[in-house]
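Complex shown without one protein chain; remaining protein chains in place.
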Amino acid sequence: MISVGIVGGTGYTGVELLRILLRHPNAEVKVLTSRTENGRRVDDMFPSLRGHTDLQYSDLNLDELKKCDVVFFATPHGVAMKHAAELVAANTKVIDLAADFRLQDLAQFEKWYGLDHACPDLLKDSVYGLSELNRDKIKQANVIGNPGCYPTTVQLGLAPVLKADALVKPDSIIIDAKSGVSGAGRKASLGMIYSENADNFKAYGVAGHRHHPEIVEALENISGQKGVFNEILFVPHLVPMIRGMLSTIYIDLTDAGAEADLQALYEQFYANEQFVDVMPAGSSPETRSVRGANQLRIALYKPQPKKLVILAAQDNLVKGAAGQAVQNMNLMFGFAEEAGLQGIGLLP
Amino acid sequence: MISVGIVGGTGYTGVELLRILLRHPNAEVKVLTSRTENGRRVDDMFPSLRGHTDLQYSDLNLDELKKCDVVFFATPHGVAMKHAAELVAANTKVIDLAADFRLQDLAQFEKWYGLDHACPDLLKDSVYGLSELNRDKIKQANVIGNPGCYPTTVQLGLAPVLKADALVKPDSIIIDAKSGVSGAGRKASLGMIYSENADNFKAYGVAGHRHHPEIVEALENISGQKGVFNEILFVPHLVPMIRGMLSTIYIDLTDAGAEADLQALYEQFYANEQFVDVMPAGSSPETRSVRGANQLRIALYKPQPKKLVILAAQDNLVKGAAGQAVQNMNLMFGFAEEAGLQGIGLLP
Amino acid sequence: MISVGIVGGTGYTGVELLRILLRHPNAEVKVLTSRTENGRRVDDMFPSLRGHTDLQYSDLNLDELKKCDVVFFATPHGVAMKHAAELVAANTKVIDLAADFRLQDLAQFEKWYGLDHACPDLLKDSVYGLSELNRDKIKQANVIGNPGCYPTTVQLGLAPVLKADALVKPDSIIIDAKSGVSGAGRKASLGMIYSENADNFKAYGVAGHRHHPEIVEALENISGQKGVFNEILFVPHLVPMIRGMLSTIYIDLTDAGAEADLQALYEQFYANEQFVDVMPAGSSPETRSVRGANQLRIALYKPQPKKLVILAAQDNLVKGAAGQAVQNMNLMFGFAEEAGLQGIGLLP
Partner (left out) sequence: MISVGIVGGTGYTGVELLRILLRHPNAEVKVLTSRTENGRRVDDMFPSLRGHTDLQYSDLNLDELKKCDVVFFATPHGVAMKHAAELVAANTKVIDLAADFRLQDLAQFEKWYGLDHACPDLLKDSVYGLSELNRDKIKQANVIGNPGCYPTTVQLGLAPVLKADALVKPDSIIIDAKSGVSGAGRKASLGMIYSENADNFKAYGVAGHRHHPEIVEALENISGQKGVFNEILFVPHLVPMIRGMLSTIYIDLTDAGAEADLQALYEQFYANEQFVDVMPAGSSPETRSVRGANQLRIALYKPQPKKLVILAAQDNLVKGAAGQAVQNMNLMFGFAEEAGLQGIGLLP
């Protein structure tokens, strides 16, 4: 059993980490911090946890966190990078669910997050935690930048064709993405209240979104091609549902791509992945099929001979956040990759 | 006051026609038919109408319908074409809210709807009822094919750039469309029940959808270019909301298009249209802003120099169906185009 | 045409007043205030109003408001009472949609709202604006306290049996009430965000709710009996929907009540009321049947010989707030009572 700390346990990724980790066979949450709820029982704030834990929130205390084997940061951007170096020095691994360790390009980080990076050297040593694509590096990492929810769908959706040779035209990629409201976190914000979001649908961030540079950098790494993804389009939308994310990805095929058996390519690429499900031809992945589950489902369509449509669905709080973070933890500590992550989606 | 008949008054477009027409200053609904509810008061089925009408459903009786000035068919595909000729012969105008008079291409009609067309000659004389684009023809028409809900967003969203000269690459069009569940009608179908749709999001019809040929034919007519739209992509999605539709349209710009002031182009194109609203740059049209209103809102983005993103939102049951049908009726009978259609969207 | 001011136009009752008044044949909104949005166009905040008004928010300026014939306060509790006397002195009528003029009992007001009343004398002269029950007084009033949403359902639901002689046992009343989330207003509050309310149901305020004393005082006035309603129970619940309110009211019948034809009693009591609909025996009023409409629907059941169950449904923002306020305005100025209020509920 390893001991775990969670910094920032009052948000949705925090409570989702608890839901998973309180049932994890190899990990025990020892420390749970909150700036505002010091001393309060976590099950008082989240009654779903009643009967499952006696944990109380505490103030952030680095000495306590250093006693942990791993600390998850379920905090706003900019918190993890302040403390990561000291934790690593104490032999405590760090998994940041915010953006501090997602972008290697410091200029992009500072442009999109408005922050100077506090530890650029540590950033260089950190690993981008897309488990299926960076498994070996994750196993060796001390610091993980857990991917953004949207970028997870895009990378897993595109990796098979991007890693293959010249099947697609990279600059043609269009990502029309849709997310449930929990993706915006647990914040008292007028734009997030029920009556502003129920029975409504809209795009947002069309002119620019923080996940765009993360997607570009990640696709460059996957494909080994620099500079060919700068013109991709990424348009997120807000769906009146709590959890769930679907990205519809459009991409032009080359002649080689048009002739390839892409369904077979995807099935082979993910044949040994238990958390990525390539559905049979003709399927449509529904977000509810992964509600609460650490699973991403993909379906492929070629409605025109040279155009590929990729549908990729996940629970934004699980495979898109807390579940993937635990998957990374499992890799880092040599546990079974599925430990704690075998829950079946709640349908209906 | 004209007298109005509605054939098929138990579905959502039927009750929406009633909601509008019972408040119309120039029209009175005299006949309301249903195959299954003969003799039942309509306000017994739809209590929202209690206090507003004493209408009862009757069996379809052509003699009664012929006494009407206009008959709306809010029926499944294939009903209107059986009766339209006889009604027109009796000097009764016909507005079909199903697909019988949408497609001039008989082969496409038969392919997608599985029906032989009953009156191809009358079809040739009918007018496609996209009010803003075909206003003059509608005024003279005896038979109107009311557009599909998705095609309405696509046509109004694209008309300004397609009617201009060589601003866009027509074969690059991708339409990622999202609809509320009421678009599927009022039917006892397992796939439509609450617990299958709430808190869920999915694509459907990716391999092919009936609105695809309608969109292609309509864009050809708008642009005057044949054969250049065959490869467009149209991918509809289902949103867990009752009403509302948003199409996100992606299109590559030519050099001329990249240099043009498209915001100004759109604002001028629709300057005199009261039911099409070009929002200021940077806006995002929310479906709830048109809930219950005969309005379509458009916003434009150029996230890349040569790529245009068009957002077009409407209420699928109003501007996408019953509202547009009444707008067409107003044109056909010389009423103020806005008569009965000035309701303000219900927000929140 | 009278001129109208609205103080507090950024909340849901404010925008609902605008939706109704911008279509009112006898009234024109001239002034719209906001503490925070001075100078902003209202249709920038609420795009549903685009094309229907050019109004801008202004700071609260009493001199401007005094030029109006009537001023609606769609503000937090405690604002209207600060300005009402000065407005009345200038011959401007006041309709407060908050609680300042609902309770004649000052001690109760101060207990539940935490405010000393600023104008107790004016309070005595004000009229409680339950249109159907206080019509004659409303016609003469200068200041109206518009009822709370829950109390409206309770009073209209109970008035026929309470005004009749000894049909019910008043201390047995139990009100199990359910409201959509918009009833809590438009505020940046953690408890109101989408992901905290969707797919969820709960009671709240069980130990005590501000509408309890308002209900008690109102039922005393209706029945002419003091002190017999103190032990009634009122338990509100929160429903994951935007608009809508249903109160399920339980009451023990006396022997006389058990023998009476209560369905007939209710139908007669409301026979001339266009905004209260007594449904046929066996009906169940759905909230969606009154969505956006100034209508309250009632159904009665006697599942046991001496127990009456009353179901009363309304749109909390219309008959429960803005619609009733306009109905009161119509009475005060001698307009047709239904002016501006004939919209049909949006179903589906």
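As written, the chains take the letters A, B and C, and residue 1 is the first residue of each chain.
Everything below uses one rule, namely that a residue touches a chain if its C-beta (ideal position, glycine included) is under 8 Å from a C-beta of that chain, and two chains touch if they have at least 3 such contacts.
Since this is a predicted model, take the numbers as computed values, not measurements.
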Given the contact definition stated above, which residue among A:Arg23, A:Arg40 or A:Lys306 touches the chain not shown here?
-> A:Arg23
Sole touch to the unshown chain from A:Leu32, A:Leu49, A:Cys68 or A:Ala84: residue A:Leu49
Among C:Lys178, C:Arg210 or C:Lys319, single out the residue that touches the unshown chain.
-> C:Lys178
For the chain that's not shown, point to the residue among C:Val216, C:Ile242 or C:Ala339 touching it.
-> C:Ile242
Just the residue numbers, please: which parts of subunit C touch the chain that's not shown?
-> 174, 176, 178, 180, 195-196, 198-204, 206-208, 231, 233, 235, 237, 239-244, 246, 248, 250, 282, 284-288, 291, 299, 301, 303-304, 306-307, 309, 311, 313, 348
For subunit A, residues in touch with the removed chain | 12, 15, 19, 22-23, 46-52, 182, 186, 198-199, 242-243, 274, 277, 279, 283, 285-286, 288-293, 295, 297, 317, 342-348
Omitted-chain footprint on subunit B covers residues 12, 180-182, 186-190, 192-199, 240-242
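One rule holds for everything that comes next: only the chains that are shown with their structure count from here on.
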State the pair of chains with the top count of C-beta pairs in contact.
-> A-B
Between subunit A and subunit C, what's the gap in Å when you average each chain's C-alpha atoms?
-> 46
Tell me, which residues of subunit B touch at least two other chains?
-> 198-199, 242-243, 285-286, 288, 291, 348
